[in-house]
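A protein chain is absent from this complex, but the other protein chains hold their places.
Chain naming follows the written order as A, B and C, and within any one chain the residues start at number 1.
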Amino acid sequence: MPTLKIDNREINVPAGTKVIEAAERLGIMIPRFCFHPALGSVGACRVCAVAFTEGPVKGIQMSCMIDAQDGMVVSTTDAEAVDFRRHVIEFLMLNHPHDCPVCDEGGHCLLQDLTVAGGHGLRRYRGLKRTHINQDLGPLVQHEMNRCIQCYRCSRYYQEFTGYRDLGVMGIGSRVYFGRSAPGMLESPFAGNLIDICPTGVYTDKPSRYIGRRWDYQRQPSLCIHCSLGCNLTASARYRQVVRHEARPNLEVNGHFICDRGRYGYAYASIADRPRQAMAAGTPGPIVDILAGAREAIQQTVEKHGPGSVAVVVSPRSSLETLAVVKEACGQHGWTGPAAAHTNRQALNRNTAVSCLRPELAVSLAADTEAHDVLVIGADPLNEAPMLALSLRQVQRRGGHVIVIDPRGVQLPFDFDHWAVHPSAMGAILQALIQEIGGHRATAPDTPATFDITKLARRLNASPRPVVVCGTDILTPHEIALAGDLARALRRTHKVAGLFYTLAGANAFAAALLHDQPVSTEAVLDRIEDGGVRLLVAVEQDLWREFPDRKRLQAALKRLDHLVVLDYVDSPLNREAGHFIPTQPLYESGGHWINQEGRLQAASPVMAGGEPIEITGGSDHPPRVFDRRIPGDEPLAAWRAVAALAGEDEADPAPQLKTALADFHPAVNLSTPEATGQRIDLEAIAHDLVESGPAPEPAEDDAPADAVVLLLVDWTFGTEPLSAMAPALTRMEAAPVARLHPDEIARLGLAEGRPVTVSLNGNRLTVPVQADPRMAAGVMAVPRHHLLEWQVFGETRVIVKRSQLKAESE
Amino acid sequence: MSENKIKTDEKPLKPAESSGWSALKALVEGFATTAKHLARKPVTESYPEFKRQLPERSRARIVLTRDPDGRERCVACYLCSAVCPVSCISMQSAEQPDGRRYARWFRINFGRCIYCGLCEEACPTSAIQLTPDFENIQRDILTLVFEKKDLLVDGCGKDPSYNFYEHAGVTTDERGKGEHANEAPPVNVKSNLP
Amino acid sequence: MLPEKLKSELTAQIARVDHPREMAIDVINALQDHYGYFSDEALAQAADLLGMSPLELDELATFYTFIYREPVGKHVIHVCDSLICWMEGDENLVAHLCDRLGIQMGGTTADGLFTLLPVCCIGYCDRAPAILVDRQVHGPLTIDALDRLIDTLRENHS
Partner (left out) sequence: MTATYPQVLLKNRKPDRITTLSEYREAGGYEALRRVLTEMDRQEVKTRLADALLLGRGGAGFPAGIKVSTVAEDAPFPRYLVCNADEMEPGTFKDRVFLHAEPHMLIEGMALAAYSIRASHGIIFIRPEYESAAKILEREIGIARGEGLLGERILGSDYDFEIVVHRSGGRYICGEVTAQLNALQGRRPNPKQPPPYATDKGLWGLPTLANNVETLACIPHIVKNGAQWFKDLALTPEAAGTKLFCVSGKVNRPGCYELPLGIKLSEIIETCCGGMKDGATFKACLPGGASTGYLTADHYHIEMDFDSLKKARNRLGTGAVMVFDHHCCMVAATLNLTEFFARESCGWCTPCREGFPYLRDLLWRIENGQGEAGFIPMIKTMCRHLWKSYCAFAPGGVASIESLLMNFEDEVMAHIEGKGCPFKK
């Protein structure tokens, strides 16, 4: 722990800390361009020069390149250092264009700040300014190369940090150019971070281009709800419209970055067809009346058919507040539910994962990067939880090793081992692996010789820090439990071994705490079909889009006496519902979410809501006369709406929320502000659920030999329903295809590029075939793409016989 | 204490000055001045019968000027609205098809404006300018809310030559990279020249 | 298109080394010799052979003096413009060459025969002023000697 003196103030820092970081701890911000805490030091920009007056290093040196050492005396205000820094700024400004007024970085530009702070105000250079031609880098990132100050952050981030290789630096000397070899869409789904790390306006946010200045934005800490990782971000809103997301550093979760799905997925909150009006059977009415109507319908149903005839489904993306109030309401009134998963398997998967996640095993996304060996089971990081892929990339960069056991053609931006294993073999492999790790010789399951379980077990056993990552989408509860067992087995041989599950939905972890026994929409539909449930309340759960059997859903809804929908996304069900109540997305309601590792995090409300001025002004100037109310301000926080449906008339729902949160689950304690940002008490979660839960789905072993397993899977872009509404991201989507191994295509008599029709239980799905040599044999992966009517099979993992597949001629 | 005494330029009165004579003298002088002015033509002018030409730099009604080539100067950079101490300026920036940034709408609430001129000072494109036209009085407060069409004038105002897009370095329909003032031709990174 | 022979030769060479990347300049040179310059097509093929991305190769190709990312003539004339050659009058040579070939520095003659490029000190200061034609050095040069050289090169093609 070296002690050094910076500007006459002493500080003690851990060994290996750079002087620039040590100064930062003292609140002294040494200028920097090329240095970035996530990217490290390279000493390129030279603007962090300080004077070392005494100690082991002397003279003007770059504070980012020198490790803090005992006895150092550093002056950041030394005349020579200040003069040098001013000159560096002058150098950087020689060719910088005169375009701050039209630059989107203006107002939060590091170069602007440091130019003003450094005192360089007058241009002395009389030469001509260097110019560059810009490149079209796709719909997300705007390129303006003239502004570049050659700090190399972008190429270092893009190539070294994310592992993508299509953006970098070309040329030499003063003509170096940062961009692609040829213009085109950036390949990395983490490209949006270029906007955050560029210290000036070379890379700016394209969807929010020319929308406003940061100083005019309402900015609040928020969360990403487009997957279960719970990445932290800062949301900006202006004129009642969410306009931008930026990564919010959280060194325990997402580090300094977010993925492009999270960065650009916000459009759903402000799009024109967001439902803002309460409706009764499709007819708009005052929200108070509609709420009263819905309450009355519920009361009548309860009176007629008993409290169990009212069922509630809620979404795993809803806030903790909403989940808690829904749980409280169901508990108090004896309503059926709440269901917070579509199928029984999905519900069980989620709850199994949550119950297996013991406090000593759970690791955070950031801690993942410190792992030495990561075993990924049944997860496709880039597609399911993109930031996990970036985290694993850091494992590989630090010399660690990643092994993925997954039937899909998993791709990651770095070298890793992939065992493309048939879904039915996953369990056996895991079991064998657990035995080997425990020192028992396992009977090798029927897998190719390249999948050497003994070797893998030895590797994991020898690893000082192994982590097991497990998905919950395509696996069975049994396998998910085995992943937990595997981590526990490793734990026995190690001091540190981690377990990391990905879940379906931003608040899936909290949804798992709703009941001891998971309830699914599938089970609720059963009850509707047998007449037990007569009224359904769907809370922020777009069954139309997300339930995997639309035909069955529609038939079941027809049997209902009444449907009440509460949501902020547009859906045909909203108009079909007896009562529709618009709710607020997190930008308006705020709330708490529990991410997949059990971390409780808060999102602040960013704006009050109401229809964007963009819409009310018809893209022209806003109305000249103020209304008494903000147009479109009817939506309520979902928990308020639920409280109004369930609680006493006219009552203030706040105490109700307080009680609901307090009663939610013993593991979740919101009574102290410190709890937010921390992991909840995993110890307080019942861990015996796996043993006591329903038996796993019938094994697929008895499937005919010529069958394939059809998996409905996630893609980075196009499958997550909220982000799929963002116009910028639709350009990033690939067209939906069914991916199969080339041999499988031949075996099944299909043709690459040609559509295949899958017919099952009278339902049909037609989708073009694409060969992917990384896929396991016997598997077909189809995305839950918004351009595809995939909601046909009732499950997202089904067995399809060869006879049920038909190659279409066109 | 004496150090703390406030110093004045007043000289102590001499005995003669404090006498009755001096009082009388002052009185006569005063009346004489008054009498002299009674006979003079007044300097004040009756408004609105007479309208004086105000100096060019007087700060009154705000306008949005145009470039010498007749295009809107405002690039909707938000600096005027940021600097405005009474927040009477609002706008929405947007992009023209040719890449220019412009104000899709621009509004000044003159009911709130204090004519301080900070907006003009902040404007990097010489777009927003204060004019000597101070006669901007309305009975209906809403008519004091000016939209872009009310603000936009023909001509360059006080700055007859400046054209931001001649300097900005951003591509427009008129100038590409390297065609602005003081710019070298664009770098060809794949050039064979060393 | 890349001839199969060259392709298999390069593949074999790359296979022999521990790290394909170390062969990058050699592969670029080989493809440049084949295509005359390091074209976009050559870039894609080199990337393919080396397992690198086109950008990664462009990062190298645009760095070096003797890799031409733009088309060049049959003969590339590099005129040394460093101190000693400058002292011995390279400016006159350049002016004469530009005049004679009707091109500017960096240009290629209309008949596609010559490309004129400046180059930093080529290590023939004892023979200043010196030029490189197709990586062959010529110097010390007078304007007459230069004319004869150009004539000879022209004649070889007619």
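Methods note: contacts are C-beta pairs under 8 Å (C-beta built on N, C-alpha and C of every residue); 3 or more make two chains touch, one makes a residue touch a chain.
Fair warning: this is a prediction, and the values are worked out from it, not measured in the lab.
**Q** If you put the missing chain back into the full complex, which of the shown chains would it touch?
**A** Within the full complex, the chain left out of view touches A, C.
**Q** Consider the whole complex, including the chain that is not shown, and state which of C:L6, C:I25 or C:L113 touches that chain.
**A** C:I25
**Q** Quick one: say which of A:L4, A:A49 or A:I290 touches the chain that got left out.
**A** With A:L4, A:A49 or A:I290 as choices, the missing chain is touched by A:A49.
**Q** Among the options A:G127, A:P704 or A:P773, which residue touches the chain absent from this view?
**A** Counting the whole complex, the residue in contact with the absent chain is A:G127.
**Q** Touch as defined at the start, partner being the missing chain; which of C:L49, C:I77 or C:A128 qualifies?
**A** C:A128
**Q** List every residue of subunit A that touches the chain not included in the displayed model.
**A** 43-47, 49, 60, 65, 83-84, 87-88, 91-92, 94-95, 124-127, 149-150, 152, 169, 171-176
**Q** Taking the full complex into account, what residues of subunit C touch the chain not shown?
**A** Spelled out for subunit C, the touching residues are 18-26, 28-29, 50, 52, 59-61, 63-67, 81-84, 86-87, 119-126, 128, 132, 135, 137.
Here, only the chains that are shown with their structure count from here on.
**Q** Return the chain pair with more inter-chain C-beta contacts, choosing between A-B and B-C.
**A** Of A-B and B-C, more C-beta pairs in contact link A-B.
**Q** Can you give the whole-Å distance between the Cα centres of subunit A and subunit B?
**A** Each chain's C-alpha centroid was found; their separation is 50 Å.
**Q** Centroid from C-alpha atoms only, then distance subunit B to subunit C, rounded to Å. What do you get?
**A** 61
**Q** What are the residues of subunit C that contact at least two other chains?
**A** In subunit C, the residues touching two or more other chains are 58, 62.
**Q** Please set out, as single numbers or ranges, the residues of subunit B touching at least two other chains.
**A** 189-190
**Q** Can you name the residues of subunit B that touch subunit A in the complex?
**A** Going by the criterion above, the answer is residues 75-79, 81-82, 92-95, 100-101, 104-107, 124-125, 142, 145, 147-148, 164, 167-171, 177-178, 180, 182-187, 189-190.
**Q** Name, in rising order, each residue of subunit C that touches subunit A in their complex.
**A** It is residues 40, 43, 52-59, 62-63 of subunit C that touch subunit A.
**Q** Show me the residue ranges of subunit A that touch subunit C in the complex, using the header's touch definition.
**A** 165-172, 177, 180-182
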